[in-house]
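Note that one protein chain is taken out, while the other chains of the complex remain in position.
Our next item is chain A:
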Amino acid sequence: MAGELEGSKSLSGLLSGLAQEAFHGHQGITEELLRSQLYPEVSLEEFRPFLAKMRGILKSIASADMDFNQLEAFLTAQTKKQGGITSDQAAVISKFWKSHKTKIRESLMNQSRWDSGLRGLSWRIDGKSQSRHSAQIHTPVAIMELEIGKSGQESEFLCLEFDEVKVNQLLKKLSEVEESISTLMQPA
């Protein structure tokens, strides 16, 4: 039975299932589901520690955001450990991380964002007409609608009206934000 676990064929599928459950919040992926689908010849008692080991490895790699050098070093160390992984398995894990890294990192980042985020934005320009008795007509205003929400909660909508003066005032502030971001992103 141990031979089944050492093979690397089903490992790719297992890592996908683990990623879905651990990072992407997929609810229904149980130990038993993974075992019966991918390692039907293996008993649950033997499968459990194997699953835990793979989950641990995947989480370590994702949590540390390993680059390829770190990944190779880490996986090599795992192959040398007592009760570690085989070099075939290391190759499967490496391939998996390389192709799923971006998506997994994105999910992890979203897991740590608990405050309201900007979900959507739309705008239009309205030509406000004043009374025909007034001297000024057709003062344009910009109407912007922001969709804001916390993870797992319904959106809230915020509607704002801007005239040209207000828009320019806000643009000035936004350019300050951008400058700040540029300074941050500059290599140390």
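As a convention for this text, contacts are C-beta pairs under 8 Å (C-beta built on N, C-alpha and C of every residue); 3 or more make two chains touch, one makes a residue touch a chain; residues count from 1.
Simple rule for what comes next: contacts and distances are computed from a predicted model.
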Record-based protein name (UniProt) of the chain missing from this complex, from "COMM domain-containing protein 6", "Tubulin alpha chain", "ApoA-I-binding protein 2" or "Phosphatidylinositol 4-kinase beta": "COMM domain-containing protein 6"
Which of A:127, A:152 or A:187 contacts the chain that the document leaves out: A:127
Residues from chain A at the interface with the omitted partner, ascending: 62-65, 108-109, 111-113, 115-118, 120-125, 127, 138, 140-148, 156-162, 164, 166-168, 170-171, 173-178, 180-181, 184-185
